[in-house]
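Of the protein chains in this complex, all but one are displayed in their positions.
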Amino acid sequence: MNATPAPKPDAAAVHEPLIRIRGLRTVLNGKTIFDGVDLDIPRGRVTAVMGPSGTGKTTLIRHITGQLRPDAGEIVVDGQSVWKLGRDALFDLREKIGYLFQNSALLTDFSVFENVAFPLRQHLKLPEEILRNIVLTKLQAVGLRGAANLMPNELSGGMMRRVALARAIVRDPMLIIYDEPFVGLDPIALNQIVKLIRTLNETLGVTAILVAHEFSAVRRVADHIHLLAGGKIVAHGTPDELARGETPWTRQFFSGEADGPVPFHYPAPDYARQLGLSA
Amino acid sequence: MAQRQSFQVGTGLFILLGFAALAYLATQTTSLANYSQGASYDIVARFTNIGQLKLRAPVKVAGVRVGSVAGIALEPEKLDAKVTLSIDDRFDKIPDDSAAAIFTSGLLGDQYVALQPGGSPTNFKSGDEVVLTQSSMQLEELIGKYLVGGDAGKPKPDASTDKK
Partner (left out) sequence: MTALRRPGLFTTGIAQIGACGIFLLHILRALPRSLRYLRETVRQVFFVGAMSLTIIMICGLFVGMVLGLQLYHTLSIFGGTAALGTVVALSLYRELGPVVTALLFAGRAGTSITAEIGLMRATDQLDAMEMMAVDPMAYVVAPRFLAGVIAMPLLACIFNALGIFGAHLVGVNWLGLDSGTFWSNMTSSVDVWTDVMNGVWKSAVFGAVCTLIATFQGYTTPPTSEGVAYATTRTVVFSSIATLAIDFVMTAFLM
């Protein structure tokens, strides 16, 4: 009754997107990757970034996590401008981000259990028993509690992905980044991962960024899709909106045609001339 | 956990082995090995020239090591070298008229002090001085003398000052 009401989160802060990218411009090895990308990732939603291979989806993520410096533009994550942070502040921010690597990136020296426990051991001084419980809970969530004592090289690719997912969520992050989570999974594992992403988002309200090309899987988990091509966001909307294919970009990407605004061919000199056939 | 333990044990063993090797090299194969272990007494000997005699060089009687050189200093008035010999207490029966000489082990080896026992009934005690001494043989001097003696037509400039 007399308890002081907990300070209510500022309404503006809640609606403020978790990640806000403005005017992002990146040139890598002389190739323009991003040419003025504006992107908002809302809190508590699953946002997918899709696009043809080589459009810099992973690069975009590396910008968000502060691993790669863009040439221009501003990236604000949770109210902090990533590229103005010092090393320690950046690491503090990263502690709140879970990252699922495309190739799992498990530490090969450690067992499955120790891999999942690694972030906890590095940053928190937990009693061994509590740590054990947390790790086993997360492994149970990905269905690999029984594999806790195996080494990473004894696992299949799909199992490694699930261990990596357990590791990414072990510290209950505010943001999880999934880099190509569906590649090379069998239908059962894929289904489980899809469900896990959904569950994490619905029960814990975790914000998620999903980078993938599999539209069939993405449309089951994503609230919002951004289509990246030619260094720009060319389309965005809910999965259903994009599936209708109202722009040339979406039509080409989702029906997989070689001809369209996205060039299937890497820039090359004239084919006939290079073969010496031109008159 | 057991695996972690074995790393630590292995590392510990390795470090111990390494330091044991270092300690062995440092104490058993170097001049540190020549430090006398037990008690000793000092006697003094004066030489006009000690050559390349160094601190901790051995002191021998009949070729057997009995002690070491504990100090080398220049006597300011007499301008000769005062060498302190530290003799192990075990060897307390060295007659006090023994002579000290600086020899070279082998042709080019290190120099050491040799004590040649005399016949006196009394023995050296701490602080005694060796009266009879023979300075270091300087190879250059020997060769010089030989040259002067063998070829009188070309006297060396300092040959005249050389006392016979």
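Letters are used for the chains, namely A and B, taken in the order the chains are written, and counting of residues starts over at 1 for each.
Simple rule for what comes next: contacts are C-beta pairs under 8 Å (C-beta built on N, C-alpha and C of every residue); 3 or more make two chains touch, one makes a residue touch a chain.
Since the model is a prediction, treat every value here as computed from it, not as a measurement.
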| item | value |
| --- | --- |
| Option touching the unshown chain, where A:29, A:108 or A:203 are the choices | A:108 |
| Where the unshown chain meets chain A, residue by residue | 65, 67, 87, 91-92, 94-95, 97, 99, 101-103, 105-108, 118-119, 122-123, 167 |
| Residue ranges of chain B at the interface with the undisplayed chain | 4, 7-8, 10-11, 13-15, 17-19, 21-22, 24-26, 28-34, 57-58, 65, 105-110, 112 |
